[in-house]
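The complex appears here without one of its protein chains, the remainder shown in place.
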Amino acid sequence: MNFSGLIQDFGPLTIAGLTQGAIIALFALGYTLVYGVLRLINFAHSEVFLVGTYACLIVWGFFGLDQNSATPGMGAVIGYLLIGLVAAILISGVTALAVEVVAYRPLRRRNAPPLAFLITAIGASLFISEVVGVLTHRNQRGVPNLIRPTDVLVIGNMHITNLQILIIGLALVSMFALDQFINRSRLGRGIRAVAQNPDAAALMGVNKSRVIMLVFLVGGLMAGIAAVMYDLKIGVTRFDAGFILGIEAFTAAVLGGIGNLRGALLGGLLLGLVQVYAASLLGSEWLRAAAFIILVLILLFRPTGLLGESLGRARA
Amino acid sequence: MRQVLARAIGGVAIIGLLAGSAACNKDTSSDTATGSNCGYKLAFFGALTGSAANLGVNISQGFELAINQYNEKKGSTCIEVAKFDSQGAAEVAPGVARSLVADKKIIGIVGPPFSGESEAAMPIFDEAGIPAVSPSATRVSLSSKGWKVFHRAVANDDAQGPAAAAYIKDTLKAEKVFVADDQSAYGAGLADVVKSKLGAAVVASDKTEGDGKQADFSALVQKVQSSGATALFYGGYYTNAGLIRKQLTSAGWKGVLLGGDGMKDPGLSKAAGNASAAGTIVTCPCSPPEAAGDEFNTAFKTKWGVPAGTYSDVAYDAANIFLQGIEAGNTTHEKLNEYLSTVNYKGIANTYKFTSTGELDPTLIKVWAFKFNEAGENVADQEIKIS
Amino acid sequence: MSTANGKTNGRAMRGLFGRQPVAVRVLVMVLVAVAAYMLPYVGSIPLIGPQIITQGIDWPSALFNMSYYVLLALGLNVVVGYAGLLDLGYVGFFAVGAYCTALLTSPDSILKTEWAWLYSIPIALAITMVAGVLLGWPTLRLRGDYLAIVTLGFAEIIRIVATSTDILRGERGFSSIPHPPGEGTDGKPIFGVADATPYFWLGLTVIILVILGVRNLDRSRVGRSWLAIREDEEAAEIMGVRTFKYKLWAFAIGAFIGALGGTIWAGNQNFINSATFQLQFSILVLAGVVMGGSGNIAGAILGGALISYIPDRLRGIEAGGVDLYEYRFAIFGFAIILIMVLRPQGLIPSRRRAMELKDREKEVAPQ
């Protein structure tokens, strides 16, 4: 137990944890949205994220950017970032839709039991990650240095870099936009209606099928944003990148209260923090174990997560 | 009832589909070659698929290249290549090993690459009496299990650790060193030796998850930074090392990353970027490639379209050791095994001579340091003398 | 529930097989069992045999792999199929069983007991059952999907502890785990290293015993209670079913069977380390159970066998000039989707589930 290390590094660790947590939170949104509406753990969401991490790299590759290229100028960086974001969002969104149409919809048509969905999700996840693995020869792919981290704000030993601000900021803006979309827009109302009572929503003229597509799409978009941020922060991607982070994101979603958008944010940030603190205190090998122990403890006292399920009905 | 029947037929149809796709098996029996000492097989045993496949593929490509060159020289398919995919997993290895020993034409094995699968597979090879030369299983205890057919064409973990420590102390002259490992048998073993040799110079240490299980190393990076260390020794493979190097550079840490031969792979600079990887030191119980090595590198690139990776050269040598033995008429398991006990072969990566337990002769073990340059290649830096 | 009042007892619930006289059913069962024991020699059947056996992995070994997957599927079927508890970390119990055996028998263990394989089994089973109860006690109050993530976490914690603590030796692992006892007439041990056939027979025998036990439980008060819990937990409790107790039993029985798989596996394996007990392993077994037909013994057996057989069978196969070898997990993933989409209740659904689906399909049909 390295308490002095934790105390000494508390500031920098906190900002590092929040940065990772922001990515996890955005990723977790996809799980939470789909769960809120369909009561389904969309295991394949990790691969929706995975294709996003590759999509932006491939597009940047068209512009001749690879892990060895020098950091371009400010204006170009913004342009590249936007292009990368658009590519990742598009591909992730399309993949999410494809998974819904190929793997889930036929089952829903036949009113299959919930476990069947979980298993096709697993099948889809295995399929996509393996195809990516074969195509990339299971090699890692380095990310261009679009943003060279420089300190923007220094408080004591806590150096906050432009990249960290970008990631946390982008995550918060995306979350806020999504929250507004769900709570304010007509389409968002449809999502909430289906989440709360699918049958009643259908009677009220909400097109359930469209709402489900929308939910997958929106989850995919968020995963796409998370994927670009992941690339920038981690610097490398690989065919199994989605699986590892997917488990963390799913844990975060449950931690905050699956089905609850704000819960995903809270869960993600908390998980990010718990992991870096635990890594500092106990050693990096224990960070995942610490995350799960916190999860179990929280669920024992709050059986539906920190904020409870709110997008959907609370099941009595 | 009819519906039930229809369902049942549907189920059978699916299985049939799977079986049908499985029906066209690869034809493994090619034309039997004629000529003296021909018609045998050499086997590669190791990971070809799965997340551990990178190293396995490196080795199998080096192995296959050697045999191809031999066959070209002979003008026929004299020695056949047999590849067995263990997925690098101890739980898969026994079944694959048993299927290997069932093929009576196989007279020698290059592999297994990893120590874990070696533990699971070697008892089977030993019972069948098929000689095996591992190009990369470095766990010290492997040679003390009493397996008569076990050989390794690489120094064990005891050789590299002290060398790496000596390099850090004598060449880098680093006073503050951070030691981390990936908890693999290889990485942890190496890191432990380095730690004990460096003593007080080690200011802090940490452990990470293995390859493919961790991508965010920000806690480790933070620890390295606040420890004030100027050198980080990482016991592990290039997959994690590339990630760590990149994240350290991003965080502004200017120190040197060092590691063992598991990190001696272009994959490291590919992941981290050449600029970031430049200066990274890897030790290797192997010699820098000489003229013969350059020839090998060109041939390898021509054949496989990728540069030779870690242990490709050792695997190439291991295959050639076997081929030389077969050429000399050692075409049974016993003879070949006996030949291995007396062989003295100068290959492209090293000179090979085995002790009675199958270890590389200690007098031949040279540990070299290699450095990643600005072009992302690891080039020989210097031979490490352990003082 | 077969003797008294057979006429009134749910003819609707039975298939063609269930309607046969007892003698016929027993005979068929015995024949199936004999056929199963003969599986190692299936390769010698002309034409069909070579299509069935695996390449690149020894056929008896592939059969043995199937046998422990089947065992795991049977155990997980009790938890998921019967009691309706979604367990994503089932391999944790397999790991506990294997590690108990390794700790008690391997010379690498700090215990230095170096027991024979056989003696380690009761301890391993007991400890794993206790582990099941300890995990279940606090967590079984959680609802479906929350339980799933907690069990997943449990399995990950076991893996991390196995990787990161000195006692469990991490990736260095335990070597020289003894094989099961017994000598053949020629003085050689029955359970050697080169031939996996005896291990398969051992696994098969254990599977048959487990089937008998699980079937007994299913057709008793216990099975009724599980089914009641699965269908309406609150109503079951109000009808006097001690739901928590039966859920805990399901967990403990699942743990027991998982540990059986773990000890047999360790006995064949000779060497175990922490790298085996990956999350994907648990998920695969769950996929097997559901793919085969959750809640149905025959389904679990088929599913468990398939998840081991398909990837093994895809070794060394070429289609249209492309080696399928590398793609086998992708193909496997696709096969899972295909099977589930075509047969959402699994390949051999339990009759109850099949009817349930039929009814559900009728409900959606008008749309």
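Letters A, B and C name the chains as they come in the text, with residue numbers starting at 1 for each one.
The rule is short, and it goes like this: contacts are C-beta pairs under 8 Å (C-beta built on N, C-alpha and C of every residue); 3 or more make two chains touch, one makes a residue touch a chain.
By definition in this document, contacts and distances are computed from a predicted model.
> Match the chain absent from this complex view to the correct UniProt protein name in "MrpA C-terminal/MbhD domain-containing protein", "Multisubunit sodium/proton antiporter, MrpD subunit (TC 2.A.63.1)", "Sarcosine oxidase subunit beta" or "ABC transporter ATP-binding protein".
Spelling it out: the chain absent from the display is recorded in UniProt as "ABC transporter ATP-binding protein".
> From the list C:Val193, C:Leu227 or C:Ile339, pick the residue that touches the absent chain.
Answering carefully, the residue with contact to the hidden chain is C:Leu227.
> Of the residues listed, C:Thr128, C:Thr243, C:Ser294 or C:Gln345, which one is in contact with the missing chain?
Candidates C:Thr128, C:Thr243, C:Ser294 or C:Gln345; residue touching the omitted chain: C:Thr243.
> If you put the missing chain back, which residues of subunit C would it touch?
Within subunit C, the residues that touch the unshown chain are 1, 4-5, 7-13, 213, 216-217, 220-222, 224-225, 227-228, 231-232, 234-243, 249, 253, 352-353, 355-356, 359.
The rule we apply is simple: only the chains that are shown with their structure count from here on.
> So which one's got more C-beta contacts, B-C or A-B?
Pair with more contacting C-beta pairs, B-C versus A-B: B-C.
> Between subunit A and subunit C, what is the separation of their C-alpha centroids in Å?
One centre to the other, that is 33 Å.
> Distance-wise, how many Å sit between the C-alpha centres of subunit A and subunit B, to the nearest whole number?
That pair's centroid distance is 35 Å.
> Give me the residue numbers in subunit C that touch at least two other chains, ranges are fine.
Only 163-164, 326, 329, 335 qualify.
> Touching at least two other chains at once: which residues of subunit B meet that condition?
183, 207, 209
> Any idea which subunit A residues touch subunit C in the complex?
Those residues of subunit A that touch subunit C are 35, 39, 41, 43, 102-103, 106-107, 109-113, 115-116, 118-120, 122-128, 130-131, 133-134, 243, 247, 250-251, 254, 258, 283, 285-286, 288-289, 292-293, 295-296, 299-300, 303-305, 315.
> Could you please specify the touching residues of subunit A with respect to subunit B in the complex?
5, 8-9, 12-13, 16-17, 19-20, 67-68, 137-142, 145, 149, 157, 163, 230, 233-236, 238, 240-241, 244-245, 275-276, 279-280, 283-285, 287-288
> Per the contact definition, I'd like the list of subunit B residues that touch subunit A in the complex.
It comes out as residues 51, 53-54, 57, 180, 183, 204, 206-209, 212-223, 225-226, 239, 242-243, 246-247, 250-252, 267, 270-275, 376.
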